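The complex appears here minus one protein chain, its other protein chains still in place.
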Amino acid sequence: MFTQPIGVAHYLVVGAILFVCGIVCMTTKRNTIGILMGVELVLSAAILNFVAFSQPAFRVDQEASLGIDGHVFALFAIVLAAAEAAVALAIALNYYNNHSTIDVDRAQDLQG
Amino acid sequence: MVESLIENWGFPEWMAYLIAATIPCVLLLHVVAVGALFFIWLERKVSGRIQDRLGPTRVGGKYGWLQSLADGVKLISKEDLVPAGADSWLFRLAPYISVSCCLAAYLTIPFAYGWVAQNLDVAVFFVLAILGLEVFGVILAGYASGSKWSLLGGMREAAQVVSYEVPLGLCVVLPVMLAGSMNLTTIAQVQSGWFTSWLIFYNPFLFVTFWIFFTCALASVNRAPFDLAEAESELVAGFHTEYSGLRWSLFFLAEYGSMFSVSALAVLLFLGGWNGPIPITSWIGWTFEYGWFWGTLGNFVGLANFIFKCSLGIVLMMWVRWTLPRLRIDQVMTICLKYCLPLVCLMLLGNLMWPWIAGPPSASFVQKRYEAYQHLHPEPTTETEADEETTAESNSVAISLPQQVNEKQKVVLTTSSTTDSSLPLQTN
Amino acid sequence: MDNILWHSVFFWAFAVITCGFAVMVVLSDNIVRMAVALIFSLSGAAGLFLLAGADFVGAMQLMIYVGGTLVLLIFGVMLTAQGPFISLKAGSGDWIIAVVMVGLSLAMLLPMAWSVPDWHGPAMGASETKTTKQTALQEEAEADQETVVVEHNVSVTEIGLSLVGVRTDLNQEDQESGQLPEGYLLPFEIVSVHLLVILIGAAYLARAKRPRKPTKYP
Partner (left out) sequence: MSFYQLIVNAKWESWASTLVYLPEIVLCLTIVILLLLRLPRWGSRISSLGIALVGSVIAFVLSIPFETTAEANPEAATTAQPVSLLQEETSPNPPDIEASSEETKAYKQPGDTIFSGLIVYDGLTIFFRQLLILFVVALLILMGLTGIPDRDSGADVFTLILGATVGFSLMVSSNHLLIAFLGVEMASVPSYVLAGTLKGRRIASEAALKFALYGAGAAGVMLYGMSLMAGALGSAHLPTMAENLAQLTANGVDDRQLVLFLGGLMILVGLAFKLSAFPFHFWCPDVFEGATAEVDAFLSVASKAAAIGLLLRFAIGISGVPGEPIEAPAAVAQATSTEEAKNTFDILAISQTEATSLTFAAQADQEKTKLEEKPVTDPDSSVVPIQDLIVFLIGLMAALTTTFGNLAAYGQTNIKRLMAYSTIAHAGYLMMPVAAAVALLSKDQAGAQEAVASVVVYLIAYFFMNLGVFAIIALLRNRIRSEEIEDYAGIVRESPGLVVCFGILMFSLIGLPPLAGFLGKFWIFAALWEAGLITLLFIGGLNTFFSIFYYLRVLKVMVLSPEPDHRSPAAIPIISWPGLYVAALTVPVAILLVFWEPIRVYSLWAAADLFQ
C-alpha cells in the first residue's frame, strides 16, 4: 500500500466515496443546510477528480492529462459552488422568515 | 537536508525524513510559544506605561519578565471545566482548531532568506487562507458553550472575519502584482537594498495600501478596536466566557501567534522582510555569494532584523488597542464595506496605472525580480548566444506584468522575442 | 522500510481524513457537528490537492470553500437555530434507502475508478505500450513520486496567464497548428458578472422589505 506510487484511480476512489456520501446526505437529511452540505461534498468530489486528471505524473499516458484545463475547471467550480451556496442560504433564510423552520419535510404547501 | 543526513550521517531514509520534518516543527512551535509569552508580558508593560503605571514588576526580577510564565503555570494547574449545557465534544475541540490553524500559518512564512519550513509557490494565499480558518475555533467555541454571550460573540466573529477577508485579500494583491510571484521569499527579496526599495515606498498607492492592510489585519485577528467577539463590556467575555484553564490559554496563544503572523506578513509584503533599512550585510560581504558560512551569518542578521520589525508591528497593535475605544458591530461593517473595500479597489487601479505616470519599473527592480525568480526556479538556460542581461529583463517583465507592457518594454521584448525560446515559465 | 513512498503515505493519510469525515457528515445527527466534520473533510481534500501538485487550487479550496462557504453555512445554522443544539434524526426507512443507495453507487463507481489501467499510477500501466521515456519515468516514480509530482506542478503564473487568454504550457507544434489553445479570458470575465448578479439576488432575498419612509436611526 505504501510502496506503490499513487495514480489517478486512487483519487477517483476518494472522489467516489465523497460523491456517495454527498448523495446520501442530500437524500436523508431533513434540514436545508444539511442538504447543502451534501451538495458541497458532491462538488468537492468533482473538483478532486479534476485535480487528479490534470496531474500527468499519476498515469502512464502523460499526454492524456488535462493540464491547466483541469486546474482552471476546478477553480471555477469552487467559485461557482460558493456563489450557489450563498444564494441557497439566502433562500433558506427567506424561507425561515416565512415559515419559522428550515425543515424540508414541513415544506408542504406545494404538493407535486 | 534529507540527502545530507543520509549520505553524511548514515541515517536510514525514514529517520532522515523524520528528523528533517521535526526540526522545523520544533523551531516553529518555539517561535509561537516563546513569542506568545514574551508578547503577553510586553503587552502588560506597554499597556501599563500607556495608562501611566508600571505593569508587572515582581516575578523574575525588576521587569517582571517571568510574569507570563507564572501565569501559564497557574492556568495549566487550573481545573478544566466543561459546562453542563455545552456540546462537550465541540467545546473541547474548539481551542485546538484555533491553535493548529495559527501554527499552520507559520509553515510558509520565511524568517530569513531561504529559512522557511515549506517554500510554497502560493505562500501568500496559503497564509491568508489558514488565517481565515482560525475563525472556526471562535465560532465553534461560541456555539458549543451553550451560552448566549458566547453565541453572540461567535456570530459577530463570523460576520466580521468573512467580511474583512475581502479587503485583506485585495491588499495582498498589490505587492504580489509588483513582485510577480506569490512566494513570500521572492516578494521579500525583491525589496532588498536600501529602505527606499521597500514596497511601501514604491508608490503612494502602496503606502496607503499598507495602512489598509494593517487595519484589516487587526480586524481579522480580532484585536481591539475590532474585538467584538469578546467585548467584555457587552458580552462578558464573548466566545471564551465559559472557558478556563489550559483551553482558555490556548485561545490566547492563538491570538498572539496570529498577531505575529499577520505582522510578519505585513513586514514581508511591504516592509522589506529581512532586508534592513541599510544594506549592511551586503557591504561587509555576509551573503551567500561568498559562501555558505557568510551567508548564514548574514541570515542571522536578517532574522534579527525581521523579528525586530515584526515586534514593532505588534507594539503598534498594542498601542492601538490601548488607545482607541471599541467599535460597534455596525461601525465595524461600515469601515470594512464602505471605506476599506472601495479604497483598496482604488489603490489597485492606481497601482495599475502607475507605470503610465512614473514610467516602467527601474532596471534594478526588474533585475532583482528576475534574480528572485531564478532562485525559485533554478533552471539551466539553454540559450548561450543571447545577451543575458536583456533577455533576463524582458522575460521577467513579460512574465510578471503582462498587463503593464508599455512602449519601452515592448521594444525590449521585440528585440528578444526571437531568441527566448526557453522561457523560465516553461518549467515543464 | 526503505522503499516506502512518502508521497503515498501522505496520500493515504489525507484520504482517510477526507473519507472518514465525509462519512461522519452523513452519520452525524447534530448539524454543527456535521459542519465540523465537513470542515475537516474539505481540508483533507485540500491536502490531497497539494499532494497532486495543485497548490493554487488547494489554497483556493481552503480560502473560498472552507474559509468562506462553510463559515456562511454555520452562520446560517446559527441564524435559523431554534433549540440550543439542533439535532436531526433520520427515520429507519431513510436509512434503508441510504444503505441500498450506498451499495448500488459504490458498486458502480468503484469498479469505474479501477477500470482504466492507465490510471492505476505510473508503475502499473499497460506494459506493452511503454516507451523508454515512460519506463524511465516509471522508475523515477517508484523511486520518489514526490519529485515527479513537484516537477509537474502547475505554477500560479501559468494559471494566471491562461486566465487572461495566454497559454504557455502547450508546446510549439500545438500552437502553430493554427488552432489557438483555449485561453480562459471569457469565463474569467463573465464569472464576475455572475457573482455581481448573485450578490444582488442574495441581498434582495435576505434583506427586509425597504420601509416606505426612512426611519430615523438613533
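When the chains are written out, they are named A, B and C in that same order, and each has its own residue count from 1.
Here is the rule we use: contacts are C-beta pairs under 8 Å (C-beta built on N, C-alpha and C of every residue); 3 or more make two chains touch, one makes a residue touch a chain.
Not measured: the values here are computed from a predicted model.
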Of C:I4, C:I17 or C:L205, which sits in contact with the chain we cannot see?
C:L205
Under the stated touch rule, tell me which residues of subunit A contact the chain that is not displayed.
8, 15, 19, 22-23, 26, 32, 35-36, 38-39, 42-43, 45-47, 49-50, 52-53, 63-66, 69-70, 72-73, 76-77, 80, 83-85, 87-88, 90-92, 94-95, 97-99, 104, 107, 109-112
Touching residues of subunit C against the unshown chain: what are they?
108-109, 111-112, 115-118, 164-168, 172, 175-187, 190-191, 193-194, 196-198, 200-205, 209-210
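Keep in mind that, in the parts below, only the chains that are shown with their structure count from here on.
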Find the geometric centre of each of subunit A and subunit C from their Cα atoms only, then give the gap between the two centres in Å, rounded to an integer.
8
Distance between subunit B and subunit C based on Cα centroids, please, to the nearest Å.
26
Subunit A-subunit B separation of Cα centroids, rounded to whole Å
31
Taking each residue of subunit B in turn, which ones touch at least two of the other chains?
none
Got the subunit A residues that touch at least 2 other chains?
none
Where on subunit B does subunit C make contact in their complex?
12-14, 17, 85, 87, 89-90, 93, 120-122, 125-126, 128-130, 132-133, 135-136, 139-140, 143-144, 146, 151, 154-155, 158-159, 161-162, 165, 169, 180-182, 399-400, 402-403, 423, 425-428
Give the list of subunit C residues in touch with subunit A in this complex.
3-5, 7-9, 11-12, 15, 18-19, 22-23, 25-26, 31, 34-35, 38, 41-42, 45, 48-49, 51-54, 56-57, 60-61, 64-65, 68-70, 72-73, 75-77, 79-80, 82, 86, 88, 90, 94-95, 97-98, 101-102, 105-106, 109-110, 112-114, 116, 118-126, 129-130, 134, 137-138, 141-142, 145, 148-149, 151-152, 154, 158-159, 162-163, 167, 169, 182, 184, 187, 191, 194-195, 198-199, 201-203, 205-206
As the complex stands, subunit A meets subunit C at residues 1-25, 27-31, 33-34, 36-38, 40-41, 44, 47-48, 51-52, 54-62, 64, 67-69, 71-72, 74-76, 78-83, 85-87, 89-94, 96, 100-102
